[in-house]
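Shown here: the complex without one of its protein chains, the others still in place.
A and B are the chain letters, set down in written order, and residue numbers restart from 1 in every chain.
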Amino acid sequence: MTAPTARPAWLERPSLAGRIVKALAVAIILTLVVYPFLAVLSTSLATQGEISRKGGLVIWPDDPTLEAYRTIFSGGVVTKALVVSIGVTVLGTLASMVATIMMAYGLSRKDMIGGRPILLVALFTMLFSAGIIPNFLVVKQLGLLNSYASLVVPVLVSAFNLVVLRNFFVNIPQELIDSARIDGAGDLAILVRLVLPLSKAVLAVIALFYAVEYWNAFFHALLYLSDTSKWPLALILRAYVLQGQPTTGSMNAMSDSLPPQEGIQMAVVIVAVVPILLVYPFLQRYFTKGVLTGAIKG
Amino acid sequence: MSNSPRLSRRTLLAGAGAGALAVTAAGSLTACGNGGSAQDLANGKATLPSYQPITRSHPDLPSIPPCGVTGYYRYPKARFRSVAKTPASGGTISALVAITAPPPTPHDQNRIWQAAEKRIGARMNLTMITQSDYKQRFTTTIAGGDLPDFMLFQKIANYAQLLQAKFADLTPLLGGDAVHEYPNLANIPTVCWQQAAVGNKLYGLPLCRNGMQGPGLYHKEMFDEVGGYPKDADEFFTFVKELTRPKQNRWGIVGHQGSAYSLKTALMLFKVPFNWQLSGGKLTKDIETDAHKEAVAYLRKLYAAGVFHPDSNAPNNRTKNIFNNGSAAVSTDTVTGLLGAVKNQAKVNPKFQPRALKALAHDGSRGIVYLDFLINSFAVLKKGDEKRLKELLRVADFLAAPIGSQEQQLLTYGVEGETFRFDDKGTPVLTAGHENDSAIPWGFIVNGPMELFDAANPDTVKYRYEGVKDLSPYTVKDPTAGQYSATDATVGETLTQNIMDTCTSIIAGRKPMSAYDAMVKQWRAQGGDKMRDEYEKALAKS
């Protein structure tokens, strides 16, 4: 563990000008990010009357209320969905990580036989997507309709994550792998003892990507689930967000016009973000700390 | 714009597609002995259910024709039984429906749902999909082949063939006086049923709405300030121009996304025929009339005068707020949208008087109002034997129970003492723990005439009712309502979108007025003429 402002001996003192420029840049970025987010939070705490009066966004609520949150959490629908979402996210991320690590590692040997065609098979899936009907038919044929598995299995491996992870695996210095092999380690042992420990940062990133994907996913639930009791949080929250929005693109059909609910919409954003805020610091540890210090030498 | 190559391909494609379809469809359908093309199959005139209004609900505000909208300040006291027998005989009834609000408590904990099932006599299996996403689920369900008993319908390409192949023809069961077997369904006005018919067959149960979206909403107090309600287009222009004061953060009009700067308001103002004009068996599309062009030119003038709020194409919530907080005097929102405006108005500014725009003609003559919101959509029934269909219709009859009936009370509030109690004014109030049990979307299987009731906000009832009442005498119908055109069902929405896009650009001054004629030409070439032809033939047979 290093002290917060530890500066290695070889690193020169930062110049004053450099520090000012940096501080300014950080300040501007923080403002740009925090201001709208604060607006979202404030609006979620404002009354609908105040929101209407102020035209939609409230920067500081005059009369803060938790009404929007109370609405969302009343009735237990959201609590149940929260359980579903956490389950799907945790198990889905685990399953996806296992499958992705296996495949990415399997493809990380540069001269492997059949390696390139297999990689291309995965890569092309990023470029061609079949559309909802064929996907639906496959899920239906496999008997996955209305099951939690339908939220995980059809999106088990993301080609993007696979390619990125493989790219990091490939860039692990070959010397390390060769020396492990000389020590008699097999392919699996190398994966477990060498590659994975060296890749903590990217593994954390990929796990985060998967987790966020599962957490925010609503579309498969929409197409494949029939019981609202199985709905994940993202779909319930979507129902809140869409309230009062007309169907896009269609002018006459389906135009039941409901009062705006910005307070609830903004509260929904907050509710969806909080769990990620909670998990993030645990993963952040891994991609802000170096792992390769002196690895090659040792 | 040279679109003639596209024309020939497009028409060829549509023609070939329709022809080939009919052949395949006929092959798989033994029941339909009617030869000819799919277009022909959809022609003719259906015998629609005859209207037998229920008068036992005793509304505070009486029924308004043509859609039978009623208003209630208090929950009706005397509760009658509208369905004598248990409609279903066990088993499960499934339905695919849309929801516009978050889903209710799931079935296993939902006491209202369970109580309703007990009276209905079957397990009611509802699959609920957020309305904006409904079309996707609808299409995949069709493609998957396992259809539920009830299904909220969507007009996708070639929907006439789809209806014919997969869904029950309800004409023999409901047409004419046959509907009287289902008194709550007979309470639905014929004009709403027509929206659920295609050619000579009735396929669906309508989800009734108030009839018209209306020209828009306005702030009465602002118009009063500049001279009351305008008499004609010129005065309307003068008023909104005068009310436009950007320095005070106020504009004359706010549109909404997809409204092409309130084009519809202007179309009614210039008395443009609703969708099509029928005279002597010949159809003229609205955009082909001079009035339509004048309406666009008028809006172009308004835009140039700076009358439109700069956020006139913003997402819906934003534009609603702009009107509700008085940043715009006029909005293109619907009569239904008055709900939000009136509900929060006291908290925003007690002086505001948001009201529905009344019928107004450009030349001071009698105005027109489009009958463009008769139904939300309609629900169709999976094909089955007569016994099953009758059972399903009895269930639908139960679900269509009007306010004031025991059935409606059960479906909405559940069991007295358990899921709700009456407050001192006689309004049912859901008990703690059951607040979320009530939002079951029964109304997306069938919905009777609109009953405006909100005990907590009587003003929303009053002004929405008044809006509908003021507009109703001026309503005009789309002459092609209930008719089918294969071309319209395939490319109709795309062509409409092209028109809206071009008009938006002309009004905003990004395109010259001369682009208008090119737009009409393009519409005719890309399928408009074919649509006209198909509709004319269909109308000739009805």
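In this text, contacts are C-beta pairs under 8 Å (C-beta built on N, C-alpha and C of every residue); 3 or more make two chains touch, one makes a residue touch a chain.
By our rule, contacts and distances are computed from a predicted model.
Matching "Lycopene cyclase domain-containing protein", "proton-translocating NAD(P)(+) transhydrogenase", "AIM24 family protein" or "Polysaccharide ABC transporter ATP-binding protein" against the UniProt entry of the left-out chain gives the name "Polysaccharide ABC transporter ATP-binding protein".
Which of B:P62, B:G91, B:P310 or B:G426 touches the hidden chain is settled by the complete complex: it is B:P310. Within the full complex, the residue among A:L66, A:V83 or A:M102 touching the omitted chain is A:M102.
Residues of chain B in contact with the chain left out of this view: 1, 3, 5-6, 9-10, 12-13, 16-17, 20-21, 24-25, 28, 135, 139-140, 142-143, 145, 154, 156-158, 161-162, 165-166, 249, 257-258, 260, 309-311, 313-315, 317-318, 327, 489-494, 497-498, 501-502, 504-505, 508, 510-511.
The missing chain lies against chain A, touching residues 2, 4-8, 10-12, 14, 22, 25-26, 29-30, 32-34, 36-37, 39-40, 55-57, 99-100, 102-103, 105-116, 118-131, 133-135, 137-138, 142, 153-157, 159-160, 162-164, 167-168, 170-171, 174-175, 178, 186-188, 201-202, 204-205, 208, 212, 216, 241, 245, 248-250, 265-266, 269, 272-273, 276-277, 280-281, 284, 286-297.
By our rule, only the chains that are shown with their structure count from here on.
Mean C-alpha position of chain A lies 38 Å from that of chain B. Those residues of chain B whose C-beta lies close enough to touch chain A in the complex are 98-109, 125, 127-137, 139-140, 143-144, 154-155, 209, 213, 257-259, 315-318, 320-322, 324-325, 327, 333-334, 336-337, 339-340, 343-344, 346-349, 372-373, 376-377, 435-437, 493, 496-497, 500. Within the complex, the chain A residues that touch chain B are 47-56, 74-77, 80, 132-133, 136-137, 140, 219, 222-223, 226-229, 231, 235-236, 238-240, 242-262, 265.
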